[in-house]
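The complex appears here minus one protein chain, its other protein chains still in place.
Showing chain A:
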Amino acid sequence: MMFSGKQTKPTFKSYLPPLQTDLKKSPQLPIKKLEAKLLPGEIVVNEANFVRKCIGAESSQDDLWGKLVCTNFKVSFIAHNALPRQRFQCTHRLLGEHDIPLACVEQVVTVNDVKGKQKILGSNQKLKFNPTELILYCKDFRIIRFRFDEAGPESAKKVCLAIAHYSHPADPQLLFGFEYVGKRYHGSTGERVNGVDPGGGLQTPLFDCSSDWDREIKRTGASEWRVCTINQGYFISPSLPEFFVVPVSLADQDLKQYACCFYSQRIPLWCWNHSSGSALVRMSNISDPQQQRKVEQRISSAITKSHPLRSDVFKSDLDKNLPNIQDIQAALLKLRQICVIDSFEESEEKWLSSLESSRWMEYVRTFLRYAVEIVYMLESRHVSVILLEKEDRDLSCVISCLVQLMCDPHFRSLHGFQGMIQKEWVMAGHRFLDRCNHLKKNDKEESPVFLLFLDCVWQLWNQYPAAFEFTEVYLTVLGDSMWVPVFSTFLFNCPRQRAEHSRDFASSKSIHLGQDQALRFPPVWDWSQQFSLKDQTLFNNPLYVGKIATCVQNGAVKTFTHRRSKKNYSSTLRGLPSTLRNGSLGPNDTLARRNSLVLRLRSDLSQVREQQETPSERFVRDFFSRPVDLQGLLLPQLLPSHLSVWKLYFLRWVPEAQIPQGGPITTFHKLSVLTDEIEMLQNQLRQYQGAAVTPNNLHAEHSKMYFKATSTPHQSPAPLEYLSSSFPFSPVGNLCRPGILGTPLSKFSTEPRSGSLQRRWLMRRFEGRALGYDCEVTQTGRSKA
């Protein structure tokens, strides 16, 4: 109804924020200057006033009035009347509450509902009608709508065209990161500005120098492997990093010779060593068929030589066994369709089968299963593995990371995980620029390979939440950061491209790079770029076993950080003969639980030999018959019944799917508070022992936990009203069912029929609840007026 053609003028109420809200706001904002907050290098391109941002799905009552601004970085909406309830959200340091980075805009759709016209806008296009509505489909599954009923038709059109144009940059150097980094970190004189070194003091290894690789070689005990520097200056391979690791037995001369046989001269890359000495290696196809056999043999025998047991090499062809990048892209598009575009109610009925036909979950499972197979080869067969992929820049990244994540607890720590992404994605040359389609030039190259990887990680995380130092908020935010185009991590196809663009941009803008190789794009791992320290604590998993294994012994508090010494590491991780493992557990297990009901709860069937089982299935079953060591090998449960949809990522913007005051966050909240309390007590105990530690008053700032213990400990923390299954994201302001041609959501205004009454009712409940606070305030304001 309210979106239909004839639009009444906004009421007095709509323009002026009610008195009540003003009281709650900080006093310095009584007169609003509706201006976008700009970052260094950011300029306003176009803007329109009196634009309405649609908030509620049902009525326009909660919509916001304000100014729509397009800059060279973002689409910004500056509201007259801000939503007071957004206080709990993390505040993004680069983006305001209603801002969307242009890089996050997937599609710009303009609508004129009077004329019944709709057009998807690309770059440099014309628009023959005056838009009454603008819908932005975002890469992170948000859908944002603006109405121009009160805006000047020309300015509405212009701002739409500007958004369309600027979200399709013609050249990588037009991506905002260049201007931003140039202005922020490289003054026009070439001096460093602010003295800030992005990424300085970062604990995450970037693997852009040989020392990071050396450390990794030492950490994994890969003594028969060495850092190779022949690609310095990118003279050998355009897509390889300057430093990578190769078998000791291969001399630089050999490598240079072999390089030309490989696709894009990509010499095989060492990824990681299993504690048994087996190596994980990734390799591109050999383009020269005549050389294939010879080169392959030389590489294999070199890898064999680097194995302490001289074990064989197992070659695994990823292209043959895994979905390709177009498959993955198609799956995500279908998933997006059912998650946020289809009507919530209509898609309910066929939700499961639609989910299946999107194939997203199937692919997640396929990748996980594939990684498990590789783990089996390394862990049980003790052979080295070569991951073979045509270009070695997509599927290999996923599989090699998943394998490492399952095998090596180091990568389940925050810095280990980040280092792994540097190593296997950024440095190995995953084409982030193309896969993200930042330039929106080549849709065929676009593919959410990284998101698929994050989903696989989430599945592992979901099955073993205490094994990871980070949270699902972290994984979600990491996925979102792909669309903030300022990070070195996600802007380029490979390190060389970064260096080249930096050089070009620097020379065109007369920036002196000095001793820097490239512009100082911050890596995404410099989280302070985006979030306050407090908000970053949302990344810390209070369940993580690696960190908080503390106990009190004879009055002394000992903290075991579980940093595995190498010896320790190998003794638990190393593949014991599986027969040994079997016997040790079963009987004790039964005895301990004798006479308890539990007996019936556990599996009646312990491990028994079986003929038809493949060895790798047996390996998996053996794994599941033992208690899990969170600091050891982790295999995911692969039955489709045991994989879930990553709701926080995919459904966070859907108001109907939000569980108010519920969801996993409510346990996270309690865990966080308890962990914080324990930290506090530890500090107090240390003070008793006279150790020089952080004083108590500093505790609050140093706490790793987002939710803090109160001053009255061991009281159950009261549940926070603003928690919901979408926390810390808010579905408010993101419409998930945009109707076509200006008649959206018409079904919500029709009279309910008996059969689906409860569904409609559910809708109402959500809106009422989500916006309850606002409504209340508004009514008070109105009655006063």
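List of remarks:
By definition in this document, contacts are C-beta pairs under 8 Å (C-beta built on N, C-alpha and C of every residue); 3 or more make two chains touch, one makes a residue touch a chain; residues count from 1.
In this section, contacts and distances are computed from a predicted model.
Hidden from the displayed complex is a chain whose UniProt protein name, among "Exosome complex component RRP45", "Myotubularin", "Basic helix-loop-helix (BHLH) DNA-binding superfamily protein" or "Ribonuclease P 40kDa subunit-domain-containing protein", is "Myotubularin". Touching the missing chain, out of A:Val313, A:Met361 or A:Cys397, is residue A:Met361.
The hidden chain makes contact, of the residues A:Phe129, A:Trp351 or A:Tyr722, with A:Trp351.
Taking the complete complex into account, A:Gly663 is the one of A:Pro153, A:Gly221, A:Gly632 or A:Gly663 that touches the chain left out.
On the side of chain A, touch with the chain left out of the figure occurs at residues 344, 348-353, 355-357, 361, 464-466, 542-543, 545, 548, 550-552, 555, 557, 582-583, 586-587, 590, 594-595, 597-611, 620-621, 624-625, 628, 637, 639-642, 644-645, 647, 651, 654, 656-664, 666-667, 669-671, 674-675, 677-678, 681-682, 684-685, 687-690, 695-696, 711-714, 716-719, 725, 754-755, 757-759, 761-762, 765.
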